[in-house]
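Questions regarding the structure given below will be posed in turn.
For this depiction, one protein chain was excluded, whereas all remaining protein chains were kept in their positions.
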Amino acid sequence: MKMLRLLLALVAILAVSAAISAQAPMPDDNTLVIAQSVDIDGWEPSEVNSRPEANMINHVFATLYEITETGVLEPNLASGISYSEDGKEITFTMHEGLTCHDGEPLTAEDVAYTFNRAGDDANGFTGNTAGFVFDSAGFIRAEAVSELDVTIFVERFQSVNHGLLSEVFIHCKDSYEAMSLEEAAQSPIGSGPYKYVEWVPDSHTLMEKFEDFLPREAGFDRLVWRVIPEASTRVAELIAGNVDIISNVVPDQADAVNMSGVAEVQAVQGTRRMYVGLNQREQYNDSEGGRAIKDSAVRVALQYAVDVPTICATLLGTECDRMKSMVNPPNDNPNLEAYPYDPVKAGELLDAAGYPADDDGARFHIVFQAGSGRYLNDANVVQAISQYLTDVGVIVDLQMMDWSSEFVPALRQHNVGPLYFVGTGGGTWNAQYDMADISTPTGATNYTEWSNPEWFALRETLADPSLTAEETQDIVNAMLEVMYNDPPWLFLYFQPDFYGVSNRVDWQARRDEKVIVYKAQLAM
Amino acid sequence: MGKYLIRRLLQSILVIVGVTLLSFITLHIAGDPTYLFVSERASEEEIIATRARLGFDRPIAEQYISFLINLSRGDFGNSLKARTSAFDLVMDRLPATLELTLFAMLVATVFAIPIGIISAINRGTPVDGGVMLLAMLGQSIPSFWLGLMFILFVGLQLRWLPISGHVPLLKPLFAGEFDLFLANLPQAIRHLIMPALTVGVFSLSRNARLVRSAMLEVLSLDYIKTARAKGLVERKVIIGHAFRNALIPVVTILGLEFGFLLSGVVVVETVFSWPGVGRQVFNAINQRDIPVVQAAVVLFSFMFVLLNLIVDLLYAVLDPRVRLE
Partner (left out) sequence: MSPPPTLPAENPKRSALLTVASAGLQEESVGFAARAWTSLLRARWPLLALAILALTTLMALVGPQVAPKDPNRQELIMRLKPPMTRDADGSIQFLLGSDALGRDVLSRLIYGARVSILVGITAVTMGGVAGSLLGLTAGYLGGRIDDVIMRLADIQLAFPFILLAIMALVVLERGVLSLVLVLGIGQWVTYARIARGETISQREKEYVEAARALGMSRARIMLRSILPNILAPLIVIASFNVASVILAEAALSFLGLGVPPNVPTWGGMLAESRDQLLGGKWWLAVYPGLAIMLTVLSLNILGDWLRDFLDPRLRGTV
């Protein structure tokens, strides 16, 4: 009789769950249509797991401050910020007269509630806020000290805390206290420039302008976020005029877009740092290659073996500067020069390090692991790198893995390599944000377990709130020089990002992978 | 009859439990899925806490048994990602996939029959040769490729049909909103044509060839020759006698066809951005959202089993020679 019950349930649910969902609206003078490759998993503002999710959430929920495209922190819901003397208490002052989308006034109490709810272990949140921001900032708790002032308590002073805490999406207290986690994931009540209207999973989301949003003026009345997984289909919809902005254009399809006369491709130098990790863990000592890259001289030699500019020009469809350290310009060390492509020198350095080529030109064998489908043209890039390394005698055994189910779990446990291909998100607003990847020798994101003592000694000295900006930069520069000479990574490039933008829209792509469209307007 | 039904139902339950076991084991062989549920920079404590929250710290057998106990109460659990009922999530997507599959089935059967008949009547002529060549081609093109070609030529170059997306049809129908159903109908069908053809073209080609073979067989039989000799008009011969026989191979494989077409939707839903179960379950497998995978797999196998049971019962009703035992 289970069958019968299942059947009944089937009919009942079909009847009930049939929310009235129309098709995705088409672009018009008041409607902007954006297409991304993946959909949001749910609308919980404290559980955002990916960039495409953040892009959508970011229009429904506002943050305290906002990082502009030039890397400046601008007031958003908050109008000001102040620190206690030891830098461990950060007080944000809110704008007056803010409301959430259901009309509930938005005050300091709501901000404190947002932070404490996100940090509450009982909710089990694991997204960007609880899993990254709070850990990195050393968040303890939040407290409303007056109608408009909210204080965030953290474990230690860091100059990046301001920006980190500005990644938290703010919502109101009464509405979220009244909802279960399931309800919150289905029906968001936001605080941002656009109001959630409808979500048809894997098809589209509809948002409408929230007229009472004070900090910013939004452009289009309606936003439609479509989900189109296949890159060619996205481009076809853009050229056909059914979509205004698409992300992740394949570089080789850029010409087709530009020649359509309907849309143009915007290529921006992104902030994601792409590199080949040189895993230093003991477990790789069993292999020839694992032993070889323990030697700092070998790691330097490999930097000369890969022709990064050619990879950019051919496989990524744009000129790009080679990465010279883990920090995005302009916050990096200006005195460092990116390693040039010089296979002869790479060979000489490998000879000198004690790895001469045998009769077949082979010096040592090494395993190179990579996921596929995550980064721009990644499958081709890793094959090209393998070829370059093999050409200087480092015989690469390239192992492609499924990104989410194989590669990521191994990466998290620092079990990839000895060579592996990864890109880590960065920012333009603070060098230390970029350097947070290597916080301790066994830190979660220090996947190579690189343990250079100089680096970590210098890092200690940064936790001093009395340092001036110049003094901080000097320490940063010194650290980056240490890393340059004893590289844990084979430095590649900052990943360029390609957006397709309809000619009818005036919109500028950003470098940090964020798609923020409330400023977009009809082209004149 | 009653006994037979009960036995078939018991067997079906066994099959569905077997299906859940198979997918459960497969998804767990790959090791600990916890890492897919924490952020990029999660700490060790957080990973341990998450593992406990998701229940992955319990022995596999225990996890499966508790899953089965919940299943017997009709509870698939909550999606690990979306945190809402996995069953509801899948049911929400099912109408879109059903539209695609049923429309493809329609294409594969309704078109196949006249094509096969015309081909058989014109046996040996260029018409027959051309049709059969097309049918052979239809069986040798990978579906993602055909879909992209449709998008680029029919959708983008000619602008005859919408490139991608979905207009709901079954959902308003099930909800009793006939006005909306009728209003959506023209757009919905325009959106359906390319994806449904892509899913169904392989079956269409195969069925057309089957119908042709069956027709040829029948046309050469004595009673047809007799009918002709008796002076019956050619058209009547074909419609009256041969046609019914030509239906048999198509009806025979209907049940299996449904399963085959469901297999095709994963690729086609991705190409045409169709919000169906195929894409959902593909993502869920990649994200190890086990409750969603289980709910989808159980529903698919349930529909498959049910459909085949109905086909078998129909047989027994239509053909008294078939005994149910």
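Residue numbering begins at 1 within each chain, and the chains themselves are lettered A and B in the order written.
As a working rule, a residue touches a chain if its C-beta (ideal position, glycine included) is under 8 Å from a C-beta of that chain, and two chains touch if they have at least 3 such contacts.
What you see is a predicted model; the values in this text were computed from it and never measured.
**Q** In the whole complex, not just what's shown, which of B:E177, B:E217 or B:D312 touches the removed chain?
**A** Selected residue, touching the omitted chain: B:E217.
**Q** Thinking of the whole complex, not just what is shown, which of A:S37, A:Q383 or A:Q473 touches the missing chain?
**A** Candidates A:S37, A:Q383 or A:Q473; residue touching the omitted chain: A:Q383.
**Q** Using the touch definition from the top, which of A:L315, A:L349 or A:V416 touches the missing chain?
**A** A:L315
**Q** Who touches the missing chain here, B:I48, B:I69, B:L256 or B:I310?
**A** Checking the options B:I48, B:I69, B:L256 or B:I310, the one contacting the hidden chain is B:L256.
**Q** Which listed residue, B:L173, B:L219 or B:V267, touches the chain dropped from view?
**A** Final answer for the missing-chain contact: B:V267.
**Q** Tell me which stretches of subunit A touch the chain missing from the display.
**A** 230-232, 235-236, 250, 252-253, 255-256, 307, 310-311, 314-315, 372-373, 379-380, 383-384, 386-387, 398-402, 405-406
**Q** Since one chain isn't shown, list which residues of subunit B touch it in the complete complex.
**A** 11, 14-16, 18-19, 22-23, 26-27, 29-30, 136-137, 139-145, 148, 152, 202, 210, 213-214, 217, 248-249, 252, 256, 259, 262-264, 266-267, 270, 281-282, 285-286, 293, 296-297, 300-301, 304-305
Quick note on the criterion: only the chains that are shown with their structure count from here on.
**Q** Could you please state the distance in Å, as a whole number, between where the Cα atoms of subunit A are centred and where those of subunit B are centred?
**A** The separation of the two C-alpha centroids amounts to 38 Å.
**Q** Under the definition above, what is the set of subunit B residues touching subunit A in their complex?
**A** Against subunit A, subunit B makes touches at 9, 12-13, 30-33, 35-44, 46-47, 49-50, 53, 72, 74, 78, 81-84, 87-89, 91-95, 148, 151-152, 155-156, 159, 162-168, 171-172, 174-177, 180, 184, 187, 191, 270-273, 275-276, 279-280, 286-288, 299, 302, 306.
**Q** In the complex formed with subunit B, which residues of subunit A make contact?
**A** Going through subunit A, the ones touching subunit B are 2-3, 5-7, 9-10, 13-15, 17-18, 20-24, 41-42, 44, 49, 121, 124, 126-128, 130-132, 135-136, 181-182, 185-186, 200-204, 226-230, 232-233, 236-237, 239-240, 242, 402, 404-406, 408-409, 412-413, 425, 436, 444-445.
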